[in-house]
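The other protein chains are all here in position, but one chain of the complex has been omitted.
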Amino acid sequence: MTNLKLNRRRFIGTTVAAGGLLASPAYLRRSMAQGSGEVNIWTYNDFVPQAFKEQFESETGIKVNVRLVDDQGKQFNLLAAEQPNPTVDIMTVAGHRFLQFIESDLLAPMDTGRLNNWDKINPTFSESDWATINGEKWGAPILSGMEVLSYNTDYVTAEEAQTWDTLFSEKYKGQTAYIIQDMLSIVMLMKGYDGNFIEYADDHERAAEIMAEIQEFMIEKKPLVRKYYDGGAEFQQMMVNQDILLGHSWNGPAAALINDGFPLAMSIPQEGSYGFVYTFNIAKNAPNADNAYTFLDALLSSPEIGASMTKASGFISTYKGADKFLNELERKSTSFPEEQLANLQFFRAEENELKYGLMDPAVEAIKAA
Amino acid sequence: MPSDTAQIHQRPGTSETPTFWGRMTRWTPYRALVDVIYGSPRRQFLILAIFPLIWVLTQHLGPMMQMARVSLTSAYPVAPDTETFFTLEHYMKFFGDSIFWQPFFRTLAFAFVFTFCTLIITYPVAYFLARHVSRRNQMLMLLLLLIPFWVGEIVRTYAIMILLGNTGAVNLVLKTLGLIDRPIPFMYTSFSMGVGTVYLTALYMLLPLYSALEKLPKSYNEAGADLGAGAWTRFRRITLPLTLEGIGSGCTLVFLISTGFYATPVLLGGPSTTVFAETIAGFFHVAGDQWPTGAAFATIMFLAALALTAMFQRIIKAMRKGDAR
Partner (left out) sequence: MTRGNRIFMACIYWAFVLYVFVPLILMILMGFKDSKFIGFPIRSWTLDWYTGVFNDGAVVSAFGYSIAIAVLSTLVSILVGTWIAVLLEGRKFVGRAVIFGLAVMPALVPGIISAIAFRIYARGLGIEPGMGAIIWAHAVHNVPFVVLVVMARLSTLPKSQLEAARDLGADPMVVFLRITLPYLIPAIVGASIFCLLLSFDDFVRSFFLGGYDPTLPVLIFAKLRSGMSPEINAIATVALVVTAAIGIWAERFTRRMNKDSQS
């Protein structure tokens, strides 16, 4: 680098050389691969199965570069900062976040005609109402998640987990946790309102009234909660440390705990809950769009690939027949009784502007209270 | 040092084998260079100042001006086919709504308290190291304390969860000793947050304190003792004033670092310990499209921290002047 000249102290020089040597394999591979094409992917850890990646690379000669991300907002910020010439081809967006990416003109519409294996996706996900925006499809659904009530079965009964009310009961004071943004939508469902705000599209005053009521409820219940958390890992740690006995969570992190033998169970309470879908999307002006389609088509080719994504993440596969490749515990941790699934609906993005316009200040107010 | 000074300039003729320095000072291009640089005090100053000036303007100010610009525009990133315009609304949002003031002042209060705690905890440690440990062992014992700081912030923070959780190490020990029946909920309080923050900041306090104490001559204290001053008086009248500089730079470092902490308060804090960094990050992460507001809030935080630091530096300076008299 620019400072080698300065570098009169030999030991530092040696350290740098050693560091460079240790770090080099990745660059060597990168520069070697440039001839045969590549595809750049932003995704979460374990969303692209290692075995599949290796097989794809050896069969097509296309180098797969995975950049691990940990948050939807960061992907958005990163892509916005790279605009209009992104380095990325495929990114991972949650279905109800589509609109934000589309409105900022960051995604390219998905040409499903170029994906021979498109029909291997369960139509519940591929043809769902949230999946089509502006008359176009925007992503290939790969994994599905939902908001659930998770509880330690040594202390909390299945009966109690039938209702979200338990989360706000005096009995479990100081032993509950939830993600505050997600919980606002759920509390709206609890109180019989539409957490997607579609009903209030034409009546913003009513929407504001409802949000004020929900905000008051959350503030009133604030002394009962142990922690407003952000990430799945935090939730898992609180459960393992028994800092909490029950809480709202996504099914993925909870399933991972169940698969590890922790006495945990999930339910979709009777008041209902929301689901969301992770999709692989192609970025606008993607540098290797053709390779991206080749990659997606290969990824969708077999339910076994879907199953291995489920095993790694705990989220439910969107592939038809993926559950055949799961063991019993994994199947248990990724399935729900029919009557509970009937309570589930998907997050919708149409009224996000109204929704977040009211919710973001409410979150701040609840945190500050 | 005296031997050093004596060799500084090899007078011609006095030495048969000129040293590196001797040879260098006689080398013509070097002489020319020195003449150019030190030709006049004015030129010397200019040459010294030009590089730092360019650096701070382009590297330090540049990115921040970019942020300030974003904080004053109506929308960013700019969606296609839309016009942006200059606006102060993002700043008004902070001053217009009291819900943002609480995390703001809380952050400053936490930073003050934690800085003070770090000082109180590490001062005796640095004192012990510098005054009571033999020279040979000092470096070793200091290095011992540095080892844990090589572990990343997140991993260390999770280690603290394992320490303080309901089934954590502390509760486990207390329970085994029969001191408690049910676990004490240490986690997700300002206590756990303090434990985590001090853990992260201790090093930044320890090093300046140590270097200030280490160069304090022992004879000063002995003289104080000879004059009949008690241990406390000696500390207050001799040690403390002479280490003010170290205290000043340690506290400045820790204060600055702790106002910017994000991961530790988020992971270790409870529902009522939201800090301002979390509020700011919210505009970038959760909402994702409110960069200008986030940038405006960051600017406000930045100006506040800057003002407080400047004030603190001034106080330390005044105290040192007072002592000199």
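Per-chain numbering from 1; labels A and B assigned in written order.
Note that contacts are C-beta pairs under 8 Å (C-beta built on N, C-alpha and C of every residue); 3 or more make two chains touch, one makes a residue touch a chain.
Note that the coordinates shown come from a computational prediction; the quantities given were computed from them, not determined experimentally.
Chemist: Quick one: which of B:75, B:113, B:159 or B:229 touches the chain that's been left out?
Modeler: If we include the chain that is not displayed, B:159 is the one touching it.
Chemist: Could you tell me which of B:59, B:98, B:134 or B:219 touches the chain that is not displayed?
Modeler: Considering all chains, including the one not shown, the answer is B:59.
Chemist: Identify the residue among A:69, A:91, A:115 or A:305 that touches the chain left out of the display.
Modeler: A:69
Chemist: If the hidden chain were put back, which residues of chain B would touch it?
Modeler: Residues of chain B in contact with the hidden chain: 1, 4-6, 8-9, 11, 21, 24-25, 33-34, 37-38, 44-45, 48-49, 51-53, 55-57, 59-64, 66-67, 70, 121-122, 124-125, 127-129, 131-132, 141, 143-156, 158-160, 162-163, 165, 167-169, 172, 199, 202-204, 207-208, 211-212, 215, 221, 231, 245-246, 248-249, 252-253, 256-257, 259-260, 262-263, 277, 280-281, 284-285, 291, 294-295, 298, 301-302, 305-306, 309-310.
Chemist: By the contact definition given up top, give the residues of chain A that touch the hidden chain.
Modeler: Where chain A meets the chain not shown: residues 1-3, 6-7, 9-12, 15-16, 18-27, 30, 40, 44-46, 65-70, 74, 77-78, 81-82, 87, 231-233, 236-237, 240-241, 253, 256-257, 259-262, 312-314.
Assume only the chains that are shown with their structure count from here on.
Chemist: Mind checking the centre-to-centre distance between chain A and chain B? Centres are C-alpha means, answer in whole Å.
Modeler: 36
Chemist: Considering the complex alone, what residue numbers of chain A touch chain B?
Modeler: Residues 71-74, 76-77, 80-81, 83, 100, 103-105, 174, 181, 222, 225-228, 230, 234, 237-238, 240-243, 356, 360-361, 363-365, 367-368 of chain A touch chain B in their complex.
Chemist: Going by the contact rule set out above, which residues of chain B touch chain A in the complex?
Modeler: Touching chain A from chain B are residues 77, 79-80, 97, 99-100, 102-103, 158, 161-162, 165-168, 183, 185, 187-188, 266-267, 270-272, 274, 278-279, 282, 284-291.
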